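Note that one protein chain of the assembly has been removed; the remaining protein chains are unaltered in position.
Right after this comes chain A.
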Amino acid sequence: MTAPHPHRQETRAAGGSPSGPQLQGSSRPVPHASARAGRQPRPRRAHRVERWLGRHPFGLALTAPYTIFVLVVFAIPFGFGVWMAFHDYFFTAPGVSVPHPFVGFDNFTAVLGDGDTQRAFRNLGVFMAINIPLTVVLALSLAAALNAATRWSVFFRASYYVPYVTASVATLAVWLFLFSGSGAVNHALGAWAPDPSWLANKHLVMPLIALYVTWKQLGFYILLYLAALQNVPRELHEAALTDGAGRWQAFRAVTLPAVRPVTSLVILLSLITSGQIFTEPFLLTGGGPNGASLTPALLIYQRGLEQGEPDAAAAIGLILVTAVLILATISRRVMERN
């Protein structure tokens, strides 16, 4: 931190108490001006401004860009999206105004009855069933190993993190060539290479995408676990060992409960990422073969922008977000019950 400000002493001497108890993170505005006692009385208008806008109305000006941004980029599109999902909305030539009648849940029933939507959500289920357990197990084991390791730990941590900071477009290009029909992976597997090959195989393409996303995100989750593991007192672990517990038992009885909040967070974040899977199927397969790697986010793009049905796309978006929210709630309940 920088050197203390020279005026600090002066403030104390002048008896100006540092404006009451400051609750960190408190959102409570402090409307009264008791800290100003002893200063010359101010005109009535200034008091009124203060009553209405708070002690520092300047803060309103400073946060105005942020508030406007949230309105324009989040609140209005959010409302617009919900509105779209319940209306017959389609693109028109610029300047043409046509009525967009309210259609209730028609968009939703149409979308839910559609084979593509069902396939996309089934694929997402397969993705989650592989990605989430794999992420939790790998991230926790590598973080635990890293926490116990004394040598090379900076190197290991950095290398796990490199995929996370690299653009998906760049890493997907590599995976595309590695797993292509005549790619290095199939060369390595020789006679065991799958037929049809990875990206053309409807049973393997979604697991492969799940594996890719696990690989890409793992470094971040390892970092989360590592921070939690460093806070587990070593004595607890040692006490369990002296009491005759095996290493595995000690891990289960001490470490696992200690990192439970992080596990809950990792599952939550993985769920949210899962809902956004777009770039991977888009670049690797375009959703194929025959819809086997179609995801809801990719479907939103296809329906909304390629096929010009933004209302259907908005409905899929709402269904997707609701589904992710429900799963997130369930996972939190389960994680916090024990």
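Just so it is clear, a contact is a pair of C-beta atoms (placed from the backbone, for glycine too) under 8 Å apart; a residue touches a chain by one contact, two chains touch by 3 or more; residues count from 1.
To be clear about the criterion, contacts and distances are computed from a predicted model.
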item: Among "Helix-turn-helix domain-containing protein", "RsbT antagonist protein RsbS", "RNA polymerase sigma-70 factor, ECF subfamily" or "Sugar ABC transporter permease", UniProt-listed name of the chain not shown; value: "Sugar ABC transporter permease"
item: Residue of A:111, A:142 or A:327 in touch with the missing chain, whole complex considered; value: A:142
item: Listed residues A:98, A:129 or A:162, member touching the removed chain; value: A:162
item: On chain A, residues whose C-beta touches the chain left out of the figure; value: 1-2, 4-5, 7-8, 10-12, 14, 16, 18-19, 22, 24-25, 27-31, 52-60, 62-63, 65-67, 69-70, 72-74, 76-78, 80-81, 84, 91, 94, 138, 141-142, 145-146, 148-149, 152, 154-156, 158-171, 173-178, 180, 182-184, 187-188, 215, 218-220, 223-224, 226-227, 247, 272, 275-276, 278-279, 283, 296-297, 300-301, 304-305, 310, 313-314, 317-318, 320-321, 324
